[in-house]
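All protein chains but one are shown in place.
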Amino acid sequence: MLRYFVSKLLISVVLLLGVLTLAFFMLRMTGDPVALMMSRDASPEEMEAFRELMGFNRPVSVQFLDFLSKAAVGNFGNSLHYGMPALPLVMERLPATVQLAVIGLLMAILIGVPLGLTGGLNPGSPLDSLGRFWGLLGQSVPSFWLALLLILVFAVRLRWFPSFGADQAKSVVLPAFVLSLAVSSQILRMTRSTVLEVRGEDFVRTARSKGLNQATIYLKHILRNVAIPLVSVIGVQFGYMLGGSIYIETIFAWPGMGQLLSQAIGWRDFPLVQALAIFTSVVVLALNLATDLAYALLDPRIRYGK
Amino acid sequence: MAVILEVKDLVTKFYTLDGVVNAVNGVSFTLDEGETLAVVGESGSGKSVSMMSVMGLISSPPGKVEGGEALFYTSQGARDLLKLSPNEMNEVRGGQIGFVFQDPQTSLNPILKVGEQISESLMKHLGINARDARLRTLELLAEVGISDPELRYDAYPFQMSGGMRQRVMIAIAVACTPRIVIADEPTTALDVTIQAQIVNLFKQLRAKMGVATIWITHDLGLVAGLADRVLVMYGGKIMEAAPVDLLYDNPCHPYTIGLLGALPRLDIHEAKRLVSIDGAPPDATIPINHCPFAWRCTHAFEHCWNENPALTNVEEAHQVACFHVFEKGG
Partner (left out) sequence: MASKTFSPKADNRLEVKTTFKDRLAFLARLLWRDKGGTIGLIMFFIVVFAAVFAPVITARDPLDQDLINSKMPPAWEEDGSWEQPFGTDSLGRDMFSRILYGARVSLTVGFFGVLIAATLGLVIGAIAGYFGGRVDSLIMGPINLILAMPYLLFVVFIAAILGRSLLNVILIFGITDSPIFARVARGEVLRIRESAYVESAISAGARSGRVIFDHIIPNLIGPLITLATFEMSAMIFYEAGLGFLGLSVPPDVPSWGNMLAEGRKYLVNDHWLTTFPGLAIMFTSMGMNLAGDWLRDVLDPRLRRSRK
């Protein structure tokens, strides 16, 4: 298992390097990063000064090495808008996004797993149909639209929840719910299909041939085998939530990384955008690594395997 | 010898999207105490499905046992296994009738320790606690020929070889000293050398426990040294039923003759071509009321196409379902 973990770690490091490279070159995609970051009516002298300041006049390879070496110590330059180092600005937004994602994930699990289990154990039943409909909705409803509708109904008309901000404890409910919708649908589908698959496995038939009662077969044989891939799915979905909350945070004015991203885009503050992209990727990569580790611990074939 | 299991007119169908599959079309046989009955047939003959129907292991959609009886004779008299409630059936399965499946790779739960998978059966049927179950499991592991039972108890299936896994399956099947063990092609997925070991193990256990065995196989060669009686199945029906010696000395049904002809024999010294039976098994979704073997039978004649032959005695203890045998002198 140590070998498994080390190999996953190495892959993560390679991925990280890839992310850094990609982020570096994306800024230079249009050819001139200065034109990207300055306003349209900047004078050539201003642009030249900016270019010198940011070091864009150096050869690309030099810039790249400089970028990497600075990135290694967490220096992603200064935000153009704030005039301060970009990374700390990003990191201070992390807790809010994590909070939103955690609550959203809990909601998604509470909705998706039970429905998926009943659907898989009793396919064709009314609850299964409900579950599958929910699964369809979750995939088909745009999150930003739902957010707006929910604000209209629950915040403005009914006044049950605040329509923006993170000031009160219940501020988290609406945004977390919207975030959880798509994820719960994925979790539901995965749970359901895994249960269906496991149920048809030979070892379940063996369990029945031993005369074990239904509850034992469900809990000990079926569900345990379902739980393992499910943990993996949940981990991946959590990663999506962390990296994909831009719409919801923007609409609900939730002070997380997503909101900062849309603001930074509006300001054309590309150093900040770049820092956000890289940092979010790091977080997601770390999460994937943790998920892989959890999976390895749970599945004896990997834990004790070669 | 007392009869321990009596199956009458078993019918099992599968309702699939492609049609209704008539897997078992009226199967009747008896099993005596301590007897080893071999059930021989090709894929699709209904041999596995019949036995799984008796055990109630058919997945209920899409399968359905539609007719017949499976009388299990115990000290409390005869009980029709097909009519038992789920709870009652759960008592019988594992406790009175054990099952050994074909593929040990997939038939064991991959994330449970091997010993636990045996112990859980003991705890359920014998009502003992975990510690006693563990001790008994260790004994069982030793009995099936697994070395270092203490160590192997905590092993996971993937850590074992195919032969060892099958031994574990056998341990599971015999754990509660059942009266019958049904083995569904237990050696098909194993190497030839391991096959011999498993067959020997079976013989040992059989001698020791006096358990009645139903051995399902497609390999007639295996049957010779193992079985007391043989059933030959085709198209969901029994074509021939005889004690093993009679079957080999005097095979009557054209299908049986074909199977035996296809068998390489060491004891026949003249060079003979292996005879294969032309054709393929019939499409089981089309219901027929004639002999299912008629298409492939070199002796088929008019009567074979008009009526389904019933099992009839051709000599003592030897039955055949074939018009040719009785009307055309076999």
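Going by the order they are written in, the chains are A and B; count residues from 1 in each one.
One rule holds for everything that comes next: contacts are C-beta pairs under 8 Å (C-beta built on N, C-alpha and C of every residue); 3 or more make two chains touch, one makes a residue touch a chain.
Being a predicted model, the structure only gives us computed values, none of them experimental.
Q: Based on the whole complex, identify which of A:L10, A:L36 or A:L130 touches the chain you can't see.
A: Touching the chain that is not displayed is residue A:L36.
Q: Return the single residue from B:L10, B:V100, B:A294 or B:C322 that touches the missing chain.
A: Here the residue in touch with the unshown chain is B:A294.
Q: Of A:L127, A:L148 or A:L196, which residue touches the hidden chain?
A: From the options A:L127, A:L148 or A:L196, the contact with the absent chain belongs to A:L148.
Q: For the chain that got dropped from the picture, name the residues of chain A it touches.
A: 14-15, 18-19, 22-23, 26-27, 29-30, 36, 136-137, 139-142, 144-146, 148-149, 151-152, 156, 239-240, 242-244, 246-247, 250-251, 261-262, 265, 268, 270, 273-274, 276-277, 280-281, 284-285, 288
The criterion applied here is as follows: only the chains that are shown with their structure count from here on.
Q: So what's the Cα centroid distance for chain A and chain B, whole Å?
A: About 52 Å, centre to centre.
Q: Please output the residues of chain A touching chain B within their complex, sorted ascending.
A: 200-203, 205-214, 216, 220-221, 224-225, 228, 299-301, 304-305
Q: Report the residues of chain B in contact with chain A in the complex, numbered from low to high.
A: 55, 57, 59, 86-87, 89-95, 98-99, 101, 103, 106-112, 120-121, 124-125, 156, 158-159, 169, 172
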